[in-house]
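One protein chain omitted, others in place.
The first chain written gets the first letter, and so on, giving A and B; residue counts start at 1 in each chain.
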Amino acid sequence: MVDAADSVLPCICGTGELIAVGSDIRKLSLLLLFLPFSLWILLLIILPHVGMVVLSLREKVAPRVYEFGFGNYIDFFMEPIYWNTLIRTGLMSLLVTFLALLIGFPVAYYIAKLAGNRTKGMLFMLCLIPLWVSDLIRAFGWILLLRESGIISSFLMSSGLIDTPIEFLYTDATVIMGLVYTVMLFMIVPLVSTLDGMDNAMIEAGYNLGGNGFTVLRRIIIPYAMPGIVSGCIVVFMMTAGSYLTPILMGGKNSSWFTEQIYDQFISRYNWESGAAFGFLLLAFTSVVVWLGLKLSGQTLSSTVAKS
Amino acid sequence: MLIRGTGSGAGSVLFKLYVLAFFIFLAAPLLAAGMFAFNDSQFPSLPWQGFTLDWFFNDTEPKLGMFHDRRLLRGLNVSFMIAVSVALLSVFVGTCNAFLFVRGRFPGKNFFYILMVLPLVIPGVILGISILALASNVANGVEEAYNLELEFLRPGLLLVILGQFSFITTITSLVITARLKKFDISLEEAAFNLGASRAGVLRTITLPFLRPAMIAAGIVAFLVSFENFNTTLFLVGSDAPLTITMYDRMVKVGSTPVLNAVSVFLMLGSGVLALISLLVQRDKPKT
Partner (left out) sequence: MTEHAFDLECIDVSRQFGSVRAVDNVSLSIPRGSFFSILGPSGCGKTTLMRMIAGFENPDHGDIRIKGKSVLKAAPNKRNVKMVFQHLALFPMMNVHDNIAYGLRCAGVPAAEITRKVQDVLERVALPDVAKRDIQQLSGGQKQRIAIARCMVLDPDVLLLDEPLGALDLKLREAMKIELKLLQHQFNTTFVYITHDQSEALVMSDQVAVMNQGRFEQVGTPQMLYQQPETAFVAGFVGDANLWHGKVESMTELGAVLRTPAGTALQARLAGSQRCRVGDEVNIYTRPEFMSVLPSGGETSNNAGTRGTAGADNVLEGRVDSVLFNGANSRLLIRTAEQALVEADVTLTGGSDDIKPGEAVKLQWSMQQTLCFPASAAQAS
């Protein structure tokens, strides 16, 4: 028996840090631990983002002369290509997220609940392998498979199914497939870890109490896996919306992904002010979507992503 | 839906086929990228011209192998240096963060914890441009005011390292925090009770317990840094890491099988590292 109240009390009131330490030492060590954290968050996350917002609010009125104003944002909303691209990026990212969930959930369920202990570990590792390979190589692999002179096209030719080579690349469907592929693991890993923590007896009880496969899935498994689902969806959505390589390489120059616009403003046109505005818009847009998703699913950021 | 033990019949077979198809889908592009490294042809495409290792070891054009390609080797070297720095830095800060959030008690802890997780969900492109913009602004400001050129704030190795570090630290923090949460505080008390000093407890008890997680986090950090593209793209200077070098070549020169050879090399390297990280994380049976 654990003497619960006895052992909890010191934890509430002590530091959990080593015991009976002078409070000065305790404060000092807390401060020392806080230092790297605050430097990191302040210098590399907060300040750059504040800087980005400030930069985005500068309008170029003449060479090397700037004025405060919303011109960059106004430009964005006045030019349909820009905001169309943002909307398109958002919608396609949602589609990718949904597809990744749809395809990944059964696989995660299989790994967590159906596979034997040995196969489970092996399958999970197999799932992780592409994670360790760069986006670039994965996209490169798809290109070799799907392009006009690629493996699939050649294979279909030699088997006599088609007469002329087919170009599978540079379509929206290819981009979506490539993105689903790229982010799949970030969906499966949180799903497997939540489903793994679920007691099989809960599912058995669901059947035992008269549920059929569908009710058990809807009433027991999915609610239980919700934190994992939401966590996977958030990460996948953000990754998709922020991805750059896959749309460019698999969708070609016409893939119209919003990150391309940012790159374009920054690197090609050297218009940092408008690039910063675009970056802030992307961040705001994706954050709003994630926030909406959290509200709709009744989860919080700390109960999902932060838990993994 | 089924649970183990009840799986039989057509449904179960279909389910297995689905999972099999999924893994084929996962493996397909990797196999495609890998196989042409061994094809004795100028182009990474069918038909198969016979097995060769030229794309790794040949030292003359036109089939210059990757181990003789100066630019690729330089990229590899740069990537390696960046990845090692990022791994060391982020494991150090990640360990501090783990202690801060598991042991520390301070107001606003939840808020700070969310701040810590946040970089993981910020698109890498935005991290890249915001750090680039800030660094350039500071550098420009200093240049105008003091006529001092701060070279390290211009796109280059340091900015790449900082940019990658900014979100990889979240990953290492989460990994190490998870391990520290499992630590039984009475082990520290026992060591203290047996006469160890504060530093001694940390050195002989707590850090050895965290070591597997620190190694695993370091490997993850190394790999994520090695393969990073989005953030690096904006911060890179004259010393391009491997992914950027490969991308340039893919876009400008078109794909050649030497890129496949690099892919195979990277896949093998990552595989070995991933395996090591799994091995060190494997816990001995619990006491």
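Points worth noting:
Note that in this section contacts are C-beta pairs under 8 Å (C-beta built on N, C-alpha and C of every residue); 3 or more make two chains touch, one makes a residue touch a chain.
The model shown is predicted, which means the values in this text are computed figures rather than measured ones.
Check B:Ala37, B:Leu134, B:Leu159 or B:Ile205 against the missing chain and you find that the one touching it is B:Ile205.
Residues 184, 186-187, 189-197, 200, 204-205, 208-209, 284-287 are the ones on subunit B that touch the missing chain.
One rule holds for everything that comes next: only the chains that are shown with their structure count from here on.
Between the Cα centres of subunit A and subunit B there is a gap of 16 Å. Against subunit A, in their complex, subunit B makes its touches with residues 1-4, 7, 15-16, 18-19, 22-23, 25-26, 28-34, 36, 43-47, 92-93, 96-97, 99-100, 102-106, 110, 112-127, 129-134, 136-137, 162-163, 165-166, 169, 174, 185, 188-189, 192, 198, 201, 223, 226-227, 229-230, 233-234, 243, 246-247, 250, 255, 259-260, 263, 266-267, 270-271, 273-274, 278. Within the complex, the subunit A residues that touch subunit B are 15-19, 30, 33-37, 40-41, 44-45, 47-49, 51-52, 55, 103, 106-107, 109-110, 113-116, 123, 125-130, 132-145, 149-151, 154-155, 181, 184, 200, 203-204, 213, 216-217, 221, 234-235, 238-239, 241-245, 249, 259, 262-263, 266-267, 272, 275-276, 279, 282-283, 286, 290, 301-302, 305-306, 308.
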